[in-house]
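All protein chains but one are shown in place.
Chains: A, B and C, in written order; residue numbering restarts at 1 for each.
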Amino acid sequence: MDFTALAGLPVADVVAFTRPAIDWHAVAPELILLGFGALLTLIDVIFLDRAKQYTAALAGVGLLATMVPILTLANDISETGPRVMFDGAFVVDEFALIMKAVFILSGYVVILLSTNYIGEGDYWESEYYGLMLSSILGMVVMASSRDLISIFVAFELLSIPSYMLATWKKRSLESNEAGLKYYLMGVFASAIMLYGMSLLFGVSGETILTKVNASLTSDPLTGDALSSSTPILTLGIIFVIVGFAFKVSAAPFHSWAPDTYSGAPIPVTAFLAVASKIAGFVALVQLVFVGFYARADVFQPLMWILAAASMIIGNLVALRQTDIVRLMAYSGVAQAGFILAPLAVAGDVGDQALSSIVSYLAIYAAMNLGAFAVILAAARKTGSTSIESMNGLFSYAPGLAVAMTIFMFALAGIPPLGGWFAKFQIFFAVVEQGGTWAILLGVLLAVNSVIALYYYAAVARRIWADEAPNGDLTPIRIPASLSAALVLTVVATLVFGFLPGSISQFTDVGLIAGG
Amino acid sequence: MLLNQFLLLAAVLFCLGVYGVITRKNGVMVLMSIEMILNAVNINLVAFGAFNGTPIGSVFALFVIAVAAAEVGIGLAIVLLIYRNKKSIDFSEVDLLKG
Amino acid sequence: MISLLAQISNGDDLYVAQNIFWWFFAIVTVIAAVKVVTTDNIVHAALHLVIVLAGVAVQFVFLGSEFAAATQVLVYIGAIVVLLLFGIMLTRGSLGDDGLVDTERRGLGALVALLLFGLMAFSLVDGFEDVLLPEDSRNLVEVTTPIDTDIDDDEFIRQTRGSDTAAIGDAIFESYIVPFEAVSVLLLAALIGAVVIARKE
Partner (left out) sequence: MSLSSLLLFAADAGPALPGYTFAGPWILRNVWLLPLIPALSFLAILFFGKRLPFKGAEIGIASVLSILALAIVANIAWFDHRDNYESEKAEDAAGLLLSDEYATVAIDGEPDSLLLSADAGEGGEAAHGSTAVRNEATWFQSGGQEFKVGTLVDGQAVMMLFVVTFISTLVHVFSTEYVAGDRRYTHYFAFLSLFTASMLLLVVSASTIQFITAWELVGVCSFALIGHWWEEKPNSDAALKAFLTNRVGDIGLLVGMIILFFSAGQTFDIVKINTMALAGEIPQRNLTIAALCLMAAVMSKSGQFILHTWLPDAMAGPTPVSALIHAATMVVAGVYMIARLYGVFFVGFSIEGSPVNPMALIGMFTLIFAGLLAFVQDDIKKVLAYSTVSQLGYMVMALGVGAWTAGMFHLFTHAFFKAGLFLGAGSVAHSVHSFDMKKDMGGMRKFMPTTYKTFIICTLALVGIFPFAGFWSKDEILVGTGGWGLFGGTGGNGNYTLMLIGGIFGAALTGAYMTRVIYLTFFGEFRHVAHHDDHAVDHGHADDAHDAHANHDPHEHGPAITIPLILLAGFATLIGLVNLPPGFITGNLESWQERFFHFYEPSAAAYFPAIAHGTPSYTLAIFASVVGLLGVGLAYFYYFVLVDRKSKAMGESLTELPNGPTSKFGILKAGHTLLVEKYYLDHLYTDVIAGGTKGPLAKAVYWFNQNVLDATVDGVGRTSVIAGKAVYEHIDQTVIDGAVNLSGVVSSETGAGLRKTQNGKIQQYAAYLFAGATLLAGVLIFVI
């Protein structure tokens, strides 16, 4: 202990500061997104209400513009290998680029969904899109973060705007409550995660994931090799993972999701259920594959428990839901269980587990966004999100009915729609490992896919088989942006299913570059 | 000094914060408990920074402080919004959504 | 405590004064923290929170991180507590005792908190039992380059007082530039969002 510092005594230490080399091409997606976010804010400040009608379009253009450097980078990286910056804290590799593309595209679809909803609902528009962009920026940063601090900050950057977006229907108590619950649970989760990070930082003295990983195999004090984990490591790893288990709404950390989903504005719900959840998985994947890979004895059982619990709890509770959005929330919990399953065997079949997760995430984005697009469109007429409000959809909106059926069956994993390939790969990776526990998990996956069918098919049945409420058969007016979103997601769901190669050639990534 | 002195103190603060967020009905008091939890983490970070002889611990703590400030700001905004709509910030009454 | 006594009996090089101070501040902090989560008076809770936050700042000083300590005082005590007090005022929290601040969930809260503490304490004791902090962490900051007045574009060489403040600054702008920028976006977004959420229509 040194009190000299307090006393202000001079100590002549000299430290060199080296300006870090910045690869501008590699950070171009983030910069473009940031630029458009700033532009949006500026335009709002300067033109006030006059620019209101263009904000959504501008946000959309911003996202599409961000795709440009992502594509050029993808081209670059295939030749030169991953770009690593800041001692490995920021890495642009195949995985990062694919996930960035998924974030950008799902963000774009969410903006398509939002356009009329926000415009017609008399909400704050330019701020809405500004926050949406900053949340997407957080996700994009997350995909490249290979460092505890970066992951933490990216996590907060993507979360905090979405807390507010969930509250966006300010006059609705449900929306307020949704935002509050999401906010509080988010803060608690990040507190637990931070505690875990502090422990990991403590034993390794580093925040770069590769270095953390390297330190996990030896005792922090003696330097001896560790045959199994120590309590402090286990605690750290688990607390960090729990923080993201909250984000992906894995049971038992899912309790916020149904409440928040059903209270938040529907486009925001779609955003939370898709982009935000995928961001959680991206973080988990990076942590598991780069940060904790040496400690498979800790994360594998944990992931096993989380996956099994999520599938079972999500599916069982979904059976009893009467609100379609809550149903989607619980189905999302169950889907999270599916996506976590390969992580339970990641230590043994790394590459396969990784590519199966990446495929699932991309396909999941298409299916789920599509389902929310239909819910949103149907709610335009019925003004309700109860499952009954979907009754007889076919009789007055056959296109929506067909689309919803496709999404429901895709989510249930019926071939040859998108979801089957996703589920198949997961199943494949899990069984590939071949151990008793992996097989058991495989059986759980299979059983749960059957249970899930009950409620997905029940929705489809209502759409086709039941009478429209009050016999009201007036058609739904679907705005162009919503139709565009529907077309995009339907096409993606079908193409991913019929031609799995279209997605697997991109998602067939090797182990993540750690820097 | 022992490293564990600091760590255990942090653990005590953390758990007291947890107790607070579970039991307090008043929204502002829940926010206070959250601050305590985050502070506990900061003690951990700085202590580990000192233990490992690296400034990263303090850097991390600073990031946490910055983020905590943002969080408490919007937390308060949400609490105020709820107060305006409900004339109450009793979190145990905020249970419209369930099931 | 036991290890402390053991150190004394072993005649180790002890900082007795520091330890006494430490225990004093630690106890005060914990007592204040208990008050924060148990008192029925919301303003008292806020004031006790100030003590806790200050106590944490003192811990930072003990750990030789003055910059963090200063930030703690400025941001937490200077800004956040004030914000919370505004919150109390705007939500018309009563200044006297308020019987409605607690819930019936006390047992559950205590159970969860105790279990959590048990787990943390077990792990910490198991992992870092009797581990001493280095005497001065800053000694580990290496001098890499001698003082040089030639400043070229790529390498700034500064004279530093050797405090951790400089090291923190260097670390932020060498390795953590991305999260740093992200935090700035985050603060801006939070600012805008909080205004939208909180303002009257």
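For the reader, a short list of remarks on this structure follows.
We adopt the following convention: a residue touches a chain if its C-beta (ideal position, glycine included) is under 8 Å from a C-beta of that chain, and two chains touch if they have at least 3 such contacts.
This is a predicted model, so every value here is computed, not measured.
Although it is not drawn, the missing chain touches A, B, C when the whole complex is taken into account. Checked against the hidden chain, the listed residues A:26, A:157 or A:189 yield one contact partner: A:189. Taking the complete complex into account, A:181 is the one of A:181, A:277 or A:381 that touches the chain left out. Contact with the chain not shown here comes from a single listed residue; of A:81, A:121 or A:434, that residue is A:434.
By the touch criterion stated above, the residues of chain A touching the omitted chain are 180-181, 184-185, 188-189, 192, 231, 234-235, 238-239, 242, 246, 252-253, 255-256, 258-259, 297-298, 301-302, 305-306, 313, 315-320, 351-352, 355-356, 359, 409, 414-416, 420, 425, 427-429, 431-432, 434, 442-443, 446-447, 449-451, 453-454, 457-458, 461, 464-465, 499-502, 504-505, 508. Even with one chain removed from view, chain C keeps its contact list with that chain: residues 103, 105, 108-109, 112-113, 115-116, 119, 122-123. For chain B, the list of residues touching the undisplayed chain reads 18, 21-24, 30, 91-92, 94-99.
Everything below uses one rule, namely that only the chains that are shown with their structure count from here on.
Note on chain placement: the centre of chain B and the centre of chain C lie 11 Å apart, centres being C-alpha means. In terms of their C-alpha centroids, the spacing between chain A and chain C amounts to 31 Å.
A straight line joining the Cα centres of chain A and chain B is 24 Å long.
In chain B, the positions touching at least two other chains are 1, 14, 17, 47, 49, 51, 53-54, 56-57, 59, 63, 67, 70-71, 74, 77-79, 81. Touching of two or more other chains is recorded for residues 15, 18, 62, 64, 120, 124, 128, 131, 133, 141, 164, 167, 170, 176, 179, 183, 186, 190, 193-194, 197 of chain C.
Contact residues of chain C toward chain A in the complex are 15, 18, 61-62, 64, 66, 119-120, 122-124, 126-128, 131, 133, 135-136, 138, 141-147, 154-164, 166-167, 169-170, 173-179, 181-183, 185-186, 188-190, 192-194, 196-197, 201. Of all the residues in chain B, the ones that touch chain C in their complex are 1-9, 11-20, 22-29, 31-33, 35-36, 39, 42-43, 46-47, 49-51, 53-59, 61-63, 65-74, 76-81, 83-84, 89-90, 92.
Taken in their complex, chain A has these residues touching chain B: 1, 148-149, 152-153, 156, 160, 163-164, 167, 170-171, 173-174, 176-181, 183-184, 187-188, 190-191, 194-195, 197-199, 201-202, 205-207, 258-260, 262-263, 321, 326.
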